[in-house]
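Shown here is a partial selection of chains from the complex, left in place.
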Amino acid sequence: MIEAWKQVLTLSKLRSGQVVTILSGADTHPQTLAAALIAVQSFGAIVNRLDLQPINGEKAHSRDALSYLGTTPLTGNRAAIAALKASDLVLDLMTLLFSAEQHEILKAGVKILLAVEPPEVLARLVPTADDRKRVLAASEKLGRAKLMHITSAAGTDFYCPLGEFGPISEYGFADEPGRWDHWPSGFTLTFPNDGQAYGRIVLDRGDILLPQKDYVREPIEMTIEGGYARRIEGGVDAELLRDYMAAFNDPEAFAISHIGWGLQPRARWSTLGLFNREATIGMDARAFEGNFLFSLGPNNEGGGNRSTTCHIDIPLRGCTVELDGEAVVRDGKVLDRVAHA
Amino acid sequence: MIEAWKQVLTLSKLRSGQVVTILSGADTHPQTLAAALIAVQSFGAIVNRLDLQPINGEKAHSRDALSYLGTTPLTGNRAAIAALKASDLVLDLMTLLFSAEQHEILKAGVKILLAVEPPEVLARLVPTADDRKRVLAASEKLGRAKLMHITSAAGTDFYCPLGEFGPISEYGFADEPGRWDHWPSGFTLTFPNDGQAYGRIVLDRGDILLPQKDYVREPIEMTIEGGYARRIEGGVDAELLRDYMAAFNDPEAFAISHIGWGLQPRARWSTLGLFNREATIGMDARAFEGNFLFSLGPNNEGGGNRSTTCHIDIPLRGCTVELDGEAVVRDGKVLDRVAHA
């Protein structure tokens, strides 16, 4: 793990004398924390550990940190924010995703790298410079597109007008001031124009629901109108999803959030079935090469103003993703493979 | 968690100078224990921690504390029993369910509150005074009934003559001397007259088996005659259930045990699919509003004399529950909703 951290920190351009602040909480993996402390110090950098107290998430039904997006331990915490803004690099080992405070810190030019998967997953999915090149190339293409159209043999036929929000790339390290990234990752994403996505999404058997972290056992059909999933139909799996979402009691939970596709060849679709449900947050599922990843919930991360505490990520297999009529993924295969032997 | 405990202890009418004994074991969650110790002391009460050694449960196939009901660390343990009988309130953080010793302690006027779910579940399902009112109202109705009849679209048609045993209410705190309760809960239950339940129960897809803590994937049909499940038929799920029960090698395992319905609006059917299987004992599943909860196994908890180490709880969705012809739950909806907006 120390070697893995060193590679990530090198790619993140850590220099001697810089200040790194590690955010930790009750669930931070001790091996990840210990390795990070040693690795940062081996660069001659100054390291702080800022341990935040948990805040109450009374309404959270899942313990998955990516599934519930509300107030964070940073809310109103001037001292913690000041520390983070005065750092060169923040290693977030406790998941501060999507908060206003995070945006403020990034605007101060701080790099943030989230890393909360278990050590085994982190070690297998250490990012590379090639990951960055491939994700940036895809991101650029996505940034130029006006329409994303997704189809699948299972029945998906989903249209996302684009242009309102820019593309976002995640390749696993934070090499530029103000950049947020997530180790492990490897995908590009954007948000459909607000209220404009429409069509049908069919989750086929074997597709994945996060935070349920299980494979769908029977098809779930979503009808999207005006940017929201208006109907979620199917069998027991559809009912479970509806019951889960109903607990948030928030119509914004049904909005289409980010959309994009996976580009990480070392991540795999089948990995989810090998771990305890709560042992991972599912980055293999989000990043495996060729999946179409869409989500329900907020778009404030992308620059919109919709926020909701409910956030569901859904990677689909076997889709064709077209940008302005040109396929970038066909039947679950990324079409840039030639260049990436 | 400290605030959650304070609310529970207030509802349990803890007073300064009273003596509280906390039962702990190897699996007690350290955060729950620490919060309980602090909360009790903040009332000016005297607190003991009685840590019991595990006893051998060689035949137990599941590690779920509710699934195996045998001798407990209290059996023959005069000193521990004396401590518990001399307490005003016992916080059971290790699961002493259904033992003869527990009855003896309650008879001495001691309150017992079981609390073994993980802190996240305890915090979300902190009981309220309203929970108590609602459960007691249902319980009263149940106490007057002579027949419970349960039907469902999936094919359930199950008759339980009542009257031999009184109703039991669980609302999450122990506010009267001699009362046992369980945080979290929120349901009422009773036992059918011994040997008289009959009919058919169909576990539909999406219904839950405890301690398997999984959703049923294909229907399981139970034929009940003379108070016992005589046949358990269906596919692989039925086979797994039979194989599990066969391990106990005890015909009493197939008897109908308690029956009742869930009344807790903050508990949800879908929660089970978000946790590791062994991270919870499944109280969300037992308490979610409108489920028909029945179980297989002992009735000594209710005053009967059937005891068996095997105890299986099964919450069904979408049932209609009638008491003497009057529906209290229809198609999975509790009919007292008007009064409980």
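The first chain written gets the first letter, and so on, giving A and B; residue counts start at 1 in each chain.
We adopt the following convention: contacts are C-beta pairs under 8 Å (C-beta built on N, C-alpha and C of every residue); 3 or more make two chains touch, one makes a residue touch a chain.
Note that the coordinates shown come from a computational prediction; the quantities given were computed from them, not determined experimentally.
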(request) Fill in the total copies of the single sequence across the complete complex, 2 being in place. (result) 6
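Keep this in mind: only the chains that are shown with their structure count from here on.
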(request) Could you give the separation in Å between the centres of subunit A and subunit B, each centre being the mean of its C-alpha atoms? (result) 39
(message) So in the complex, the part of subunit A that touches subunit B is made up of which residues?
(response) 56-64, 211-212, 214, 217, 235-236, 239-241, 243-244, 247, 276-279
(request) Could you pull out which subunit B residues touch subunit A in their complex? (result) 120, 123-124, 205-206, 215, 217, 268-271, 273-277, 279
